[in-house]
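First comes the structure, then the notes that go with it.
Partial view: only certain chains, each at its native spot in the assembly.
Labels run A and B following the written order; every chain starts at residue 1.
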Amino acid sequence: MNAFDFLTKDRIRAPEEGITMMLDKGMGPNMVEDFLEISGPYVDLAKLGWGTSAIHERELIKYKIDTYLSNDIIPYPGGTLFELAYIRDKFDEFLTEADELGFKAIEISDGTVDITPEERNRIIGEVKDVGFMALTEVGKKDPKKDHHFTAIDRVNLVTLDLEAGADKVIIEGREGGKDLGIYNNKGDVKEEDVQVLMDYLDVKKLIWEAPQKNQQAYLILKFGSNVNLGNISPDEITSLETMRRGLRGDTLGKVDL
Amino acid sequence: MNAFDFLTKDRIRAPEEGITMMLDKGMGPNMVEDFLEISGPYVDLAKLGWGTSAIHERELIKYKIDTYLSNDIIPYPGGTLFELAYIRDKFDEFLTEADELGFKAIEISDGTVDITPEERNRIIGEVKDVGFMALTEVGKKDPKKDHHFTAIDRVNLVTLDLEAGADKVIIEGREGGKDLGIYNNKGDVKEEDVQVLMDYLDVKKLIWEAPQKNQQAYLILKFGSNVNLGNISPDEITSLETMRRGLRGDTLGKVDL
């Protein structure tokens, strides 16, 4: 039983909704244990960011993966590691290794490298065939390149990925949440762009990378408590869950549960 | 005995002064233990920020409260949780639960909801009567609403709270320290506003929320080592204590102990 339980309601979620994706950029085992005890129930996906898993011991990565899985959290390696394997022509080895380590999802992105739509379509299919959850990401990591996309371009890319079988599509925000995707160079939300995505897409299929509190609050107020959010720092998981439930000033009295 | 003790002096404090209030926004038990070992002696009050305690297990919250208390740190739940209880008409249950969990102070704020001065006065009295330390907070969490207050308005609000029996009054700064209270939208101190508060109030009765280093340094240089400061992140407690003692560049040679 939670403290002050007479003041709160559980958050009722459909299986596809209310997802919180956490960005693990290299937590040690004590921190993982601590994090799970305090925030474990509020996380669904754990991304071992970009190529971080490739500079740590296999045994440590396996231990972290097992720990996440036994807490009902699905771990997956960052998209940049997939991109590196792809351009090195080692995609099959990458899938095999991810499976051996215990990862249950794969992120398919082209944040840094270029991949043709046909290739991307084929890869999504292969990832699904092998039995992984397929997460794709739309957006470029270099702001100059990302600025070439209009909101409608993003709608089209998301649509292609979903048609190819992606389980969810992540809207790129990086760790910083600035000057990319739906954020301007101050980190404020570009509201018209969000509206375009909302008009043409099923928001339940999207995971918005939203590392900053103002971004999380905006998206919760716009789409409700159960909007899917990602790139949340481990020490912000508690804060995010309170915002989803109207337990922080930013959303108090403004969300329904 | 501390390392390099021939270079330092203890910080001599009157009971009412030199208070450091730490913002715990969801630390796990390993982190709390670690934090107390390294920074425990430098913290007086631990706020379990906003509604965070309401999404954690009672047993975990009790354990954290006990741990703080046995290290001479007074824990209390964030003001937003009080506000939620107040608007839900569950203030008495809130006080009972806070007492059963072991909290020793209550924060009375109206950062998000509206409370009449008469109600606020009555609540402060009730909190004191039940035996809690009464901390009140002056300021609104939404910058647009907070901007309606002049410095003199804040003086008047603080004065009312003190007359009603508040032990300390907290000047709102939130977790970010921007565009609220005594801070402009860059996080710089609005010096004229601080001067007005200083001219009309007993600074010993105030706790300034000062999450950013430049804010802490400004207030230490203005009011001395033993200014009361709050909303300090757990991993900034050591840094703050070094600034209070002239052990960091910002205050070296500029503070008396």
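Here is the rule we use: a residue touches a chain if its C-beta (ideal position, glycine included) is under 8 Å from a C-beta of that chain, and two chains touch if they have at least 3 such contacts.
These numbers come from a predicted model, not from an experiment.
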item	value
Full complex stoichiometry in copies [only 2 chains shown in place]	3
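Operating definition for what follows: only the chains that are shown with their structure count from here on.
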item	value
Chain A and chain B, separation of their C-alpha mean positions in angstrom	34
Residues of chain B touching chain A in the complex	25-31, 49-58, 60-62, 77, 80-81, 83-85, 87-88, 90, 93-94, 97, 101, 111-113, 141-142, 175-176
Chain B partner contacts - residues on chain A that touch it in the complex	1-8, 30-31, 33-35, 37-39, 42, 213, 235, 237-239, 241-242, 245-250, 252-253
